[in-house]
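Sharing a structure with you now.
Every protein chain except one is present and positioned as in the full complex.
Moving on, here comes chain A:
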Amino acid sequence: MIESLEELLAHALKKKESEKNSHEELRVCIGSSCASLGADELKKGLKTKVKDENLDKQCSVKGVGCNGLCSAAIMVSHYDKEKELETIYGGVEQNDIDDLVGIIKDKSSLENKKCDMNEPFFTKQKKIVLENAGVIDPDDIDDYIAHGGYIALFTALEEMRPEDIINEVKVSGLRGRGGGGYPTGLKWETVAKVESNQKYIVCNGDEGDPGAFMDRAVMEADPHKIIEGMALCAYACGADKGYIYVRAEYPEAVKKLNKAIKQARNNGILGNQIANSGFNFDLEVRLGGGAFVCGEATALVTSIEGNRGQPRQKPPHLSNSGLWGEPTILNNVETFANIAPIIKNGGEWYSSMGTKNSTGTKVFALTGNIKNTGLVEVPMGITLRELIYDIGGGVTDDKPLKAIQTGGPSGGCIPEELLDIKVDYDSLKEVGSIMGSGGLIVMDENSNMLEVARFFMEFSKDESCGKCVPCRVGTTELTNLLDKFVKKEASKSDFQLLKDMCEVVKESSLCGLGQAAPNPVLSTIKYFENEYLEGIKDD
């Protein structure tokens, strides 16, 4: 049991002491992308070899979460503790084990797989949410504590009042990373003010956007950080119970979270009288069936209650009537992961990064026709060009870029001409797309915008819950219409109907799924209208 900040710091020290003799670490990424290529086997083989060579005192081999550059899986990094120097190797295979061990022995070999750490991919990123990803062992609470974990929570419990925490979050300017970008501090303040004997904190780990895996990576790489953020939120708002809602398709994330919760309980970090403070908080993981709509706030809450996950009309908002009718705070995984750093370093530190209205950093999943696919964390306000060409390494095969899709099925396509806009909530919205949860698809000149629009509409159609008419029928009708355009069989009146229907679906659907479903169509009409006109057959 860790009962005070002092004990926590002592705990961290003890862990560091125990590793005193090992000056080096070999960190094998066991995140989902690397794991699918056999990272676990590689780690085992490496461990055995290091032991066989009697190097296990000097160097520890550990499994860590996602390092970022998924296109270079399997990733292994070598960390020199004295020099605080990390060297990353990409595309590592089983038969590289001997060479990897060579790095410890004589500091040579495996040059050909060494990543250039001076590449903008590494230097232009700013890691806050992902600071521990690829660094700590997610299965080991002590590793998290040794890296400064839970200091924010214990400091808060000993030295801060709930309103101080809310104030820091407000000062930080943090906005929800789940898509909507609602100010997090404001949301917390609302619930803190509501009088109720029971309040809930819910973490949205549903991550239904096709191609997105930011939240999965955080849950797999640094589960304690989410727990710490939720506990801080609970303390700030007067809640004592929380749920993390994760889709069942993320078994590794579920495993890591459950393990972390158990470890936190065993150390007295979850449960009753945390840090002898009179603050109680406990957490449970709830599995979702993987319906996109269950990521929508009201549907998610309904699903946790054990009902069919269908949205309901707001108001009432969750802050008034959420889980079992009680005041509830729902935040995204990445939002919660930002909290401990904010409390530790102060709201002003956070708001000094990014832009005025979009502070801090944002994690993106880069996919599509881009060289460096994977996970990156960048300061808000970076231009799309820097993000794609510097960090992303540019378009695959150096083809001309045509468009960038952001925000998933609720987002839109940004044409090449607008590449110099800033990546922040307002700028993206201004050009007809959204930040969304951070999916970013790069498309080269061969991409067909009609097919892109149809792909997302078909997704929305398949995921529509069917409760309200405009979304249920509208997404099907729109998919069929787009199909006609793709096949170049549309008529002139179809184009008008397409636009009219988009308007009705957008304006009269019940929840965000239907309201946003037309966005990919509207943005492609805005920037690539000629492709629609080419889809109309001559009479």
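Keep this in mind: contacts are C-beta pairs under 8 Å (C-beta built on N, C-alpha and C of every residue); 3 or more make two chains touch, one makes a residue touch a chain; residues count from 1.
Assume contacts and distances are computed from a predicted model.
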The chain dropped from view, which UniProt name applies: "Uracil-DNA glycosylase", "Cytochrome P450", "Bidirectional hydrogenase complex protein HoxU" or "Tripartite tricarboxylate transporter TctB family protein"? "Bidirectional hydrogenase complex protein HoxU"
Check the options A:Ser4, A:Ser71 or A:Thr476 and report the residue that touches the missing chain. A:Thr476
Out of A:Cys34, A:Ile128 or A:Ala291, only one touches the absent chain, namely A:Ala291
Please identify which residue in A:Lys49, A:Lys127, A:Arg286 or A:Arg312 touches the non-displayed chain. A:Arg312
Write down which of A:Leu9, A:Leu287, A:Ile421 or A:Leu497 is the residue touching the left-out chain. A:Leu497
Footprint left on chain A by the chain that the document does not show: 291, 293, 308, 312-313, 315, 461-470, 472-477, 480, 497, 500-501, 504, 507-510
